[in-house]
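As you look at this complex, bear in mind that one protein chain is not there, while each of the others sits in place.
Up next is subunit A:
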Amino acid sequence: MVRFKSRYLLCEVCFADPRSRQCLEERAVFSAVRDAIARAHGDYGAACCAVSFTVKYLNAYTGILLLRCRKEHYRLLWSALPFIIHLESRGQRQPCRISSIHVGGTIRTCQRFLIRYNRQQLLRMLPGCQSEEERESVHRAVLSCSLKQLEEEGSSRDEDSD
């Protein structure tokens, strides 16, 4: 039985300038990652990863990125991620850093991990809240983290309180 197995890399994009996170685009990330693989692994790497490489999910508010590639070559993609230093968006180069936080075999496992990760991030942000209503909204966000509410996507509301 032949089935194409893939690996999903859950990554986080950290910008030097937090405001430039809004201009995150799928096309920019796609071309940046593809060029980084071509530089780091040459023609062989570019061909290996070009077959089934896509950006599956991109969240501009939290900077979460989900990439997909074939199971045999996910290490090529993984090792090329640290070589990305800029992201082009609207003619400007934003210095950034991509770090991978999880590797999963399906989108569902990555989603489960992302919900747990977001809950930890929210709890980490709780001591830094300045006002009572911010604290309330963070509480509500943490309680609403669950897989059943698919439209919320694990409460990815980012507070600018840090």
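Here is the rule we go by: a residue touches a chain if its C-beta (ideal position, glycine included) is under 8 Å from a C-beta of that chain, and two chains touch if they have at least 3 such contacts; residues count from 1.
Here, contacts and distances are computed from a predicted model.
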- Note on the structure: According to its UniProt record, the missing chain among "Fe-S metabolism associated domain-containing protein", "Sorting nexin-4", "WD repeat domain 54" or "Ribonuclease P protein subunit p14-like isoform X1" is "Ribonuclease P protein subunit p14-like isoform X1"
- Of A:R39, A:R97 or A:R124, which sits in contact with the chain we cannot see? A:R39
- Query: Can you name the residues of subunit A that touch the chain not displayed here?
  - Reply: 37-45, 79
